[in-house]
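Below is one structure, written out as structure tokens; the observations come after it.
The complex appears here minus one protein chain, its other protein chains still in place.
Chain IDs A, B, C, D, E, F and G follow the sequence of writing; residue 1 opens each chain.
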């Protein structure tokens, strides 16, 4: 089985199509201005061949849409991104029992969205990542999905091996 | 016309009963532990003879209840109190076009609920008061109601006159 | 009855003139540099056909002017904007019993004006909105006015309906 | 199938034993003083019949132990708790591709451990919950496990139904 | 010439009485709860034989009193103490051209009153000292007064000499 | 008697020269990069005809210079400006009994220099102004000097009158 | 060679006495209230048989004493502890070229002393440890001394081995 991002070979297209149908990550953003962060997450997820949907759906503007999306039984993991007083991750987490990853967007003070996403009250678990941390949100989603979809495990190992190689080899430090 | 808190006389009971029916403040708290702050606000509102309902209704636990309460056509002004990542004021504000006053409760860092209540995204106006500021929330509600119910204007003036008198007279400073 | 911002028709010019005379929002800014934020609030209020006056009036420079404006019996709601140690909202709130909306302007650290506007002492209620949040200040003012002027209720509903539509429809998520 | 925490009946002991063998959460705490928070998380997990191990294992004191634990193939989800400059969640996350939930413990300023757990660099995803948020850490772990172990889904629904009921019924607000 | 606090002798009672008439510090506190801090400042000022008046006078409750006090021509230096959004120091500073020392009182977050007192807009100078820093406020007032009343210079030197001696002698460190 | 900044006439050059000899403000900056802020303060002081010296003198680099300057008997008031961990204002304040005004320079986080200047330990009074607040530092210095040099009182009144006029007249608000 | 804290044997008393003479750590505290933290550091240093002197010596009160102590040629490493605006570590660092360890004491906001100790300007290096971190200050001093005094290396290894053992063995996790 192959996947785009990190080498591999002999992909079985049928298996891939089945996979594409079998797993899904839904990314919800509170406003269109958060789209670049959403796309960064989608790009990373696509390297793992994880199907992704991006929805602009605000806890305040379109609560019905958030409600409907949060109850989509085909979504395995949610990623919710929002700035300022970021209610979206909690709004999703209160409506689903699937894992919800919260990405605070740095708009106002930074601390505002970060604290709004992290300091959730008991019973509404949100998996917060750092400010604008699209990459870690995507990787965390893949790690969660890999509990269910074992084909992702190898890809994660492939990703991490490549990630480690991006750091220079240890044999030749920069001397002067 | 009389009212309990600040003197006055010649109250017309009929008018008062009509008043009690005509105006309403709904206080929503995210958890029972916020009840003392809610009661402090109610006590202040009661001095102005403003009918108050207190509901424990969480944006996350009981969104349907929040939804139902927020659409109550008889509520003139909402007061929503919550700690940590305080989503309740915004959840109410997104569901009503009546004014919503947000009271951040000091539970975690303080800054978390304060920023969550104040830094609302555009389109979801919340009138934030200070940490645990039940008194100012109540007064602000009365000021809003007084736009519609002129009988409150005199009570506000009575309250403020009394409030000013609580400060010592200027003629006799404490000397040494 | 019609209004500019959100469609409608069959406006009765007489009714509108009467309306214009009947309601008023006064925006006070501490310095001329805050004018763009004041104008953003006025533009939003104008969509609701709410008459607005903007005054440069500092709690420190021109307290008499603040005093005079705060006692204007024709003003229904005040919006006070200021940066740094933002005393203006409180100065107005201490001189009127009409609702006062405070807008912290982001000049220094951000936290300075935000905390100065939110953390008011008991007895001086200020309805704080977020940093530079002209839009929410205007909407909050309209919500307050709508308690007294029912013609605003429809406009608020029209505004919110349009606001919700600005988010993309839920039927067609961005897929990849 | 039954489970202790939220009602149910007719449990099949064999199925339960198989379950106990099949899933595992490992809680790592940086110091013994964090044990109460770890036990709170374990208690919540035990309500879902999720087997839990608690290890005192510091990223700094016993990195080999952290390394060994992080590579335990039988652990599905990790929960890492630490205060001050909280390196433990990241240390685990860098050594496994299973999901790692980070719980900042409030010891020094609060902001120190919170920012240390949330603001992870790219490539080292940590699912941060709030300060001392043992409950949400446990629930988040169950949500992740439920992707793989469908028997947990019903328990989650049972938990949430019960959790919602803890809020008072909407029919009878507290009036005065 | 003698003074109470720091030794000295041969005081001339006449000179002292003249002095008492000639200089004055006015301490303004926003609420009675700030009285202990005001008294700590008065006690320190009394060691320098500086006459002090303490007034409870709020920028919000009793602006007329603040106005009257701020225009008292016999006050050389003002000390204004307040917590939360601390408007009092600025309110005094805007009404006088005598120096105004601001003391933020630690009530809410600490940062709120500190930033409110320090971050004054241009044209309204306030000499801020630290949170609850009654001692430094008093000493700063004496230093300012000493520009005009030279009899205070010796007392300041006496105070500082004594203050330095409170630290242990350098010859005998604590060894072990 | 005349002064440059705020009108006036019939200056007596002799009196002015005597004045120039009689009063002095010394501005100390910790590094050359703080010069623009120092010059802004000097420009404001020059409008009041207050002689000013600017010295680059660091508490750490050139403590002897700080020591010598702090003991200059001809300096009435010191202004010390510094960024980061701003030790300079305290270093001067510990070596003189003349008033020391501290100006935190915004270089790192802002909060670092602000807290370093404001939160002085007891016995070392520093009159802190806001971040980069050259103007208020200068005005505060003039207010202190005016206790000793009465010729400054009129200039202060002239300055403030002009300052107030900079705000627009109250008769003509900006309407729309 | 033996040392008290971590086992060992066959100590040569002569060598130890020579050692005691050869190395020295000086702990400076800004006020007597910091003594418990100083003693905690001394106790840890004594386990390594490192001679320690504790001096109460304030950058502001007794700069001459700080100056004299900082120039003591027999001191290898300085530890300076102070709260609020903590100038002492920098004052020592500016007067010596020996390493200076700074310990911020948590008195006011915590952030005040922490930022004052860490955010030193270029040229005045201070080795900051955490709030009240007496233990790490002592260990850091021993690590520095061990560069010069090789007899400390074994003790450090002994200390760290013992420190690691304080964590429970990995074989027996707490299960339930």
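Following the convention adopted for this analysis, a residue touches a chain if its C-beta (ideal position, glycine included) is under 8 Å from a C-beta of that chain, and two chains touch if they have at least 3 such contacts.
Model, not experiment: these values are computed from the prediction.
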Of the chains on display, those the missing one touches are A, D, F, G
Determine which one of F:23, F:84 or F:100 touches the chain that has been left out.
F:84
In the whole complex, of D:44, D:61, D:98 or D:160, the residue touching the missing chain would be D:61
Interface residues of chain D toward the undisplayed chain are 30-31, 58-61, 63, 82-85, 87, 90-91, 93-95, 108-109, 111-113, 115-121, 123-124
Which residue numbers on chain A touch the omitted chain?
110-111, 114, 130-131, 163-164, 166-168, 170, 173-176
Listed in rising order, the chain G residues that touch the chain left out are 76-77, 97-99, 101, 114, 118-120, 122-131, 133, 135-137, 139-140, 143-148, 153, 156-157, 160, 163
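Keep in mind that, in the parts below, only the chains that are shown with their structure count from here on.
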By the touch rule set out at the top, what is the minimum number of steps from chain B to chain F?
2
How many angstrom between the C-alpha centroids of chain G and chain F?
40
Distance from chain D to chain B - Cα centre to Cα centre, in angstrom:
38
Which chain F residues sit where two or more other chains touch them?
111, 114, 118-120, 123-124, 130-131, 163
Which of the chains touch, listed as pairs?
A-B, A-C, A-D, B-C, B-D, B-E, C-E, C-F, D-G, E-F, E-G, F-G
